[in-house]
Structure formats: C-alpha cells, structure tokens
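The complex is shown incomplete by one protein chain, all other protein chains being positioned as in the whole.
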Amino acid sequence: MAINKLTITLFLLISLAVFHCLAFRVEVQEFEPPQQEGQEGPGGGGSGEGWDEETTKNPYHFGQWSFKNFFQSKDGFVKMLPKFTKRSSTLFRGIENYRFLTQEMEPNTFLVPHHLDADYVFVVLQGKGVIGFVTDKANDSFQITKGDVVKVPSSVTHFYANTNDTVPLRLAKIAVPSNIPGHFQVFFPARSQFHQSYFTAFSKDVLTASFNIPEELLGRLIGPQQQMGQGIIRRISPDQIKELTEHATSSSNKHKDKKDKHKDKGSSTFGSPFNLLAQDAIYSNDFGRYREANPKRFSQLRDLGIAVGWVNMTQGSLFLPQYNSETTFVTFVENGCARYEMASPYTFQGDQQQPWFGPGQEEEVEEEMSGQVHKIVTRVCKGEVFILPAGHPFAVLSQDKNYVAVGFGIHASNNTRTFLAGQDNMLSNLDTVATRLSFGVGGKMAEKLFTSQNYSHFAPTTPSHQFPEKPKPSFQSIFNLAGF
Amino acid sequence: MAINKLTITLFLLISLAVFHCLAFRVEVQEFEPPQQEGQEGPGGGGSGEGWDEETTKNPYHFGQWSFKNFFQSKDGFVKMLPKFTKRSSTLFRGIENYRFLTQEMEPNTFLVPHHLDADYVFVVLQGKGVIGFVTDKANDSFQITKGDVVKVPSSVTHFYANTNDTVPLRLAKIAVPSNIPGHFQVFFPARSQFHQSYFTAFSKDVLTASFNIPEELLGRLIGPQQQMGQGIIRRISPDQIKELTEHATSSSNKHKDKKDKHKDKGSSTFGSPFNLLAQDAIYSNDFGRYREANPKRFSQLRDLGIAVGWVNMTQGSLFLPQYNSETTFVTFVENGCARYEMASPYTFQGDQQQPWFGPGQEEEVEEEMSGQVHKIVTRVCKGEVFILPAGHPFAVLSQDKNYVAVGFGIHASNNTRTFLAGQDNMLSNLDTVATRLSFGVGGKMAEKLFTSQNYSHFAPTTPSHQFPEKPKPSFQSIFNLAGF
Partner (left out) sequence: MAINKLTITLFLLISLAVFHCLAFRVEVQEFEPPQQEGQEGPGGGGSGEGWDEETTKNPYHFGQWSFKNFFQSKDGFVKMLPKFTKRSSTLFRGIENYRFLTQEMEPNTFLVPHHLDADYVFVVLQGKGVIGFVTDKANDSFQITKGDVVKVPSSVTHFYANTNDTVPLRLAKIAVPSNIPGHFQVFFPARSQFHQSYFTAFSKDVLTASFNIPEELLGRLIGPQQQMGQGIIRRISPDQIKELTEHATSSSNKHKDKKDKHKDKGSSTFGSPFNLLAQDAIYSNDFGRYREANPKRFSQLRDLGIAVGWVNMTQGSLFLPQYNSETTFVTFVENGCARYEMASPYTFQGDQQQPWFGPGQEEEVEEEMSGQVHKIVTRVCKGEVFILPAGHPFAVLSQDKNYVAVGFGIHASNNTRTFLAGQDNMLSNLDTVATRLSFGVGGKMAEKLFTSQNYSHFAPTTPSHQFPEKPKPSFQSIFNLAGF
C-alpha cells in the first residue's frame, strides 16, 4: 500500500507537471527583438491578417471564438465570455465576479421581458431602441441610442426593442451576479420557443389561486400555443414599435415621471440612461478622444463601482503609455484593429488543461520578484476583448481608420490614470536628482527624453510603424498644439 | 510512464463522472404533471405525513436532521446548520459566510457568559428572558421577549437567562464569522462541565501577575470544583432570576442608561432590542401578515446588511408568487407546515458525494442558458429551513393553521420584493403591446389573467389544494376586499 500511495502521488505530480508544460506560454523576451515586432497575431476567427497566432497567445486577449452563445436566432443573439477565472484562476481572481456580454437585435425586433440574478451595466454600441422596466409599482420605458449607458439593477424585469428599420441594436454589457460569484441566469415570465416560463414551476392549484382564474386559462399564462414557435427575440410590427416608442421617455425629457416612484423602492430605483458621447471628452486631440463615465460622476454606477470608457482613435494614432491605479478595464473593440502593448511582471500558467482542478483551484503564483517584464503584444480587432489589469503599463496603437473601443472598468471608485509619456507624463515630474539616480541621465538628457513629446494622451505615429527598421522622421516636433 | 499518465488522467475523469452521476438530482419537469403535484416529501425527521421523500430532495431544504448539536443538555441546546457550501459549494457561495443556529433554554436556566468570533443577529421565537452584555466599560442587560430582534457584535461577552417558569426561551440566529469565512468558535471565561475556560491557556505566572492573586486562588478562577458538574446552560433559582431581571432594561425604558457608554466604544456599541411584532406589518390581510426589520429602517442591522422577516399565515393561505431582488432569505419554520414552490434555472450537482473535493472546491456550473426551469417543490415543517435565493420566483402555501416562519435576509441593504400575482403584481404593469408580444394575449385576456386577483400579497386557496384534480370553485372572485 505504501508503494501505491507513492505511485499515486508521483502520478499526480507528473500529471501536474505535464499540464503545466501544456499551459499557455506568454511571450517573454528581453528588449531589442525588432524582427519580431510585426508578429502580432490575428484576433482569431478570421479577423486578423494572417500573422502568426502563436506569439500572441496570452491570457488577456479573448477572440470572437471565446464567446459562448447565451441565445441565438436569426433575429439576434446574446453572447457571453466565459468566467475570466476559467482562463486564469489566479490572474483574474480579482474580477471573478464580473461577466462580459454582447447583445445584438435585428431591426424591428423585441426581446421579451426577463430578469437576471445579476446587476448589469450596458452601453449602446449601435442603433436605436427602447428599454422597458416593469415593477409591481410602475412601468418605465426609455429610448436608448448609441453611447447611452444604463444600469439595470438585479432582478428588475425589463424588455428591449430595436425600434429602427435598418440598423441592428448592439449592446455591450458587464454583469455582476447576485447569488453565485461569476454566475447568473435568466428568468422569463412568459414562455418562448426554447425557454420555459418561471410560472412552469408552480403547481396548478397555486397558479389558479394566485391569479384567481379558472384552470382553463392557465395555458394562456404559461404556454400559449401561438408563442411556441418564437424565440426570445422576435419580430414586431411598425405599429407595435410606434406604441412602445411613444411610451418611452426620450433623452430630452428623461427625468419626467420620476415622481411617481414609490418611496419604499429606495435607492435601488433604476435611473435614466445617460449618453456617454454627449459628455465632454476627458482627453481629446486630433488623434483621439477618450470619454468616461465613472462612479464619481454618475451616481448610478456608484454601488457597482463600474466605469464605462469610450475611445476613438484615428488611423496610426497612439494612445500613449499609461496605467490605471486601481481599475481593471475589460475593453471591447467596436471598430477597426489596434495593437495593444502591455508590460506584466506576472507569469501566466493557464489551467484550461487541468479540468479537474476547476475554476475554484488557484494555480501557484510565482512568489519571487523575478525582475523580468513580460511583453504582451496583441492585435485586437472588432468583436474581441482585451483585459487591462490595474497598474500594468500599456499603450494602444490604432491600425485602422476610426478605431473605436469601449471599456468597462472594474473597481473604479477611486481610479486615477497615470501617463508615462506625453506632455503630462509622470516621469517629467520626477526630481532632477531622482531622475539621475534612476535613469542615469542628467537634467538635459532627461528633458530630451521626457519632454520632447508635446502631445498629451494621444499622439501620431508613422504609417510604417509595423516596420520599425525604417527610420522614422521626427516630424511630430513641428506640431506644438497639445490637445488637452 | 506515458501510459501511466494517461491512465491516471482517465481514472480521474471517470471518478469525476461517476460522482457526478451519484450527485443529487433536482426534479426537472415540463409543466402539466398534475398527478405528481401532491408528492411533496415530508420535512424529514418525522414531521411530514409520509409522502415520497425522493422527489423533494433539493439543495434548498434543510430538515431537522441537518442540524448539528453545538451544545446539548437536559437544560437546553444550541444547534447549527452546516456551512451552506457543504450542501452545494456553487449555489451557496454567495452566502458562504453565514451560519444559521437555533438555541433553546428550559425555564429558569442560565447560559454562562461567552463570546464568539462572529457577529450575530437573533430573533426571539418564544418565551421571555434576559440578555446581558459585559464589557470592560459597562454592563447592560436587556429583557427580551417573543419578536425581539437583537444584534450581538463580534467578541462582546454576553449571557442569557430564561426568566420564565414554564415556557422555554427559543431563539433563531444568523452568525457572520469574523476570522474565518463561515466558521466561528465560542470562548468562555469560566469553566463548565465540557468547556474549558480560556484562562486555561495562560500560564500560572501570567495569571497570578495579571490578577495579582496568590497561586492558591487560581483554581477558583479557572476550574472551581463546584462548577465542574454543570453544563453551559444551568438551572438558576427564583431569587437569581429576580436579581437578573431587575437589572435588565425592559422594552419600555430601554434607552435609559445609554449615556454612560464611553465615547471610544464608538459605533460598535450594541443597541437595545427592538420588537419586530410591534412594528406595522408590511403586508397584511385576512390570510396573512408579513413584518420585516431591514437595514434601511434599523441602523443596528446596517453594517451586516441583514434583514429579519416574520410571516404569519392562516391555514390554506397563499403567500403570492414573488421574488426578492438582491436578498437571499434563510427561512425557519416556527409553526405548522407549508409547501414552498420555487422556480430555479440552476442545475444542482451536490458535492456531498465528493468528500475530497472539500467545500473550497467549486463544482462546474452549467454555463449555457438551458431555458429549462427547475421546479422546486418542498413541504417544509416546524424546525426546518428553506433557502430562497435572490431573483428566484417562489410561493408559499400554508398547510396548517397558524403557519409561522421567520427569515434572515442576507445582502439585504437594497432589496425590493416583486409580486407576480395579486393586485400589485408586476405583470399587470406591463405595456399592452409588451404583454401581447410576450404572452400572445390581447388586452382583454391580459386583464383577465393579471387583474382577476383582488387580494394583494396573501390570498385564500381551497382546502382541497393538495388534490388539484378536484375542480376548484372560483369563489375568491366574490370577495372584493384587498387587505393592503
């Protein structure tokens, strides 16, 4: 038996070792590998341009193939990323309770009423529509349009309509489950093709007594024949759209009927949408614009501590090297492609190959300060997701015209953003003596290094940035207009 | 060795699969199974009436046999449910740090001073007594009676007395551990039959120096012979009861000596009890009453985010289908039996059969939205517990006269309750067009379905509800008095 024990121990250790070997390898390299710089991989799913995928395999990048269908029909879909801790149970433990989703509804469709056991925040990426909230006290509908940010509180029943004739209604969402960290479900009062009504769970006598209706009518409640063939997203007529739209509060008068909210609804009352694109940009110049709705400025986002960012960049622009102090951003590319470059001192050992350890199992984290910086370089394209953890320096280099991305910031209540280059960069504020001690350069060289960039936040780069061997003209210095 | 690795992998996977097969099966069924509706099982422990237990095996129900004795003697007991995550490490991860207890003391008994490394809230189910708090600054005793709710802060030394001659003093408690999530222990300054004094841990020289007493007296402090035979709950004399009662603040003058609290005790000062039954009911009519103390209205409950509910229902009444937005209620039946019906989209795979995975191990959660609703039907009787997770629609059907239950609400700071039937039901607030789109019924039929029930919150049902084959007279419609 002693031998058996030894054997099994050995087996377990060997299995572990083997699986560690199979785990993802993050690209770790010393500086000066110019010949590899162009090797960003495609975002996968055919969105890239055929570069070698292997080198960009990293835990922070989720291609389109990572999404799982939550629901899909010809009229639209809801897709969700797996729990982040399925990718790395250690690296993403701090954001374990957050789930990222996208939703798309074809023109003239309706998503039936439902509630989740999760709070969520969404931003409208494209299109126009209506969201309707229904409670036992009231019924509030709001018109929503591109850039609108809405918080949907946990367990509030709500429905959506795409009220536009031609354009899909597309949303990005971040959900914060209420019952089970990282997991939530959807509850439907009415039956549809693939989804049961939650009234199904009640017995006939409870239902007849509850609704005070004869038994014959129960079928109308929980399983009417005529709805059987329809999915949760379904076509609606122009008249129905007109009626739904008329009832909805538009952005211009959105604060009207707030008064008939009953007092005991208290602070969980849902607020009206606010439009992120109507806000002043936090950073803006000819090369890019960044807008953000954060908990400090929008009380709706306060209890969840969520921020929503929206960045626009022109082709070949650079969102200058920076890091967030406390917030991890889940960024979703809405248009174009960008190269994300990020520094991480963490070593990643994926545990997807260790199915029986499950997501609750923490892989070992390298305890020593190795001193090495892992270079995370990824091309991220429309429909893909990139995670920017707190404290990690990163830069974004847009590679197509009109690069657009949204980001959901987690733990965003007290975040600050520190730029490492550009007119407002942190290093230019370092004492002369500290600069010399740290970088080994005197005041003159330090000035050259840290104050040559006159742009703030966004800066131009050469179109040939993918071939850095080619010498770049320093034409930027002739511009002297910082766009802050 | 490659073969060995393969083999071991295979073995692990097979073991996993087998144990998944052994796991609990929740009753999942399509609607229209009237012949099965009567199959609620007994609450176990002999409290039921002999129905088939198997069909109600579900993770949300804890029979009396689930409780473990924390302490038991002829003079009383303290019992505790296992950590909820022992039943399901996934379903109950959100309430992992909460423990449910009951305590019973015979007439004329005393529970010796002790403290826990946990905050807790209790409600008096029955009887009259005294709770005494002792700190290094002061000494506050309060008379407690049925319906009183008290918060006992972590590590405050306190004792109980049942001051009544005939009636047991019975409490239900929810504890929130301070040191180890989901675990706490009890600390006693004085020794009793089965419990050591914590002074036992100090060496003789520390004790003599601390108390400045000769060594001979140490025995009186930590192990006096005359106390050896007594448990932590022990008989007391009428004189002792009189003295304890006289020192205690009664409800009528409970705010008196609050002024001699020293200022540096700050916000952790324990408050006086408040009586839940003396509050106005939130919902009340001829068929039932629901009272609730929640964090919004009672500042004592604020830091723990705990609510306490108390429901009374007449025989054959129905607490109408509803759900809580953010709060999970741990309900404890104080009198009678009720049938709980609940809708859950979650699949449950119990891990009690997987002892080596332990409570820290998360079982896999079904990621896809299956669209299926699991029907949880359980008969819950006196002394049993049922968990009502946030967002899950449920109804309660009382089956005995004077059904009484208390509930501890977890994450209760911003909860709202949504009724799905009755005069205030959420569905009656749905737009006409949304109703048609969702339920496939027009305005007239919708009105019939959603507004026929004139009662709110509680409604009558027929006495024959357990035999739903028998046609039920719709006599309810002749009543027109909503009891809100």
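Every chain is named by a letter (A and B) in the order it is written, and numbering of its residues begins at 1.
Operating definition for what follows: a contact is a pair of C-beta atoms (placed from the backbone, for glycine too) under 8 Å apart; a residue touches a chain by one contact, two chains touch by 3 or more.
Predicted model, so just to flag it, every value in this text is computed and none were measured.
Listed residues B:Lys74, B:His183, B:Arg297 or B:Lys401: the one in touch with the omitted chain is B:His183. Touch with the chain that is not drawn comes from one residue among A:Pro273, A:Gly309, A:Gly336 or A:Pro460, which is A:Pro460.
Mapped onto chain B, the interface with the missing chain covers residues 8, 11-12, 14-15, 18, 68-71, 80, 82, 110, 112-113, 115-117, 132, 134-139, 141, 153-157, 159, 177-181, 183, 185-187, 189-190, 194-206, 208-215, 217, 220-224, 226-227, 234, 236, 240, 243-244, 247, 264-268, 303, 356, 358-361. The set of chain A residues touching the chain not shown comprises 1, 4-5, 7-9, 12-13, 16, 30-31, 34, 37, 89-91, 93-94, 296, 318, 320-321, 323-326, 328, 341-346, 360-365, 367-369, 371-377, 389-393, 395, 397, 411, 414-416, 418-422, 424-427, 429-434, 436-441, 445, 448-450, 452-455, 459-462, 465-466, 468, 471-472, 474, 476-477.
Just so it is clear, only the chains that are shown with their structure count from here on.
The distance from the centre of chain A to the centre of chain B, with each centre set as the mean of the Cα atoms, comes to 37 Å.
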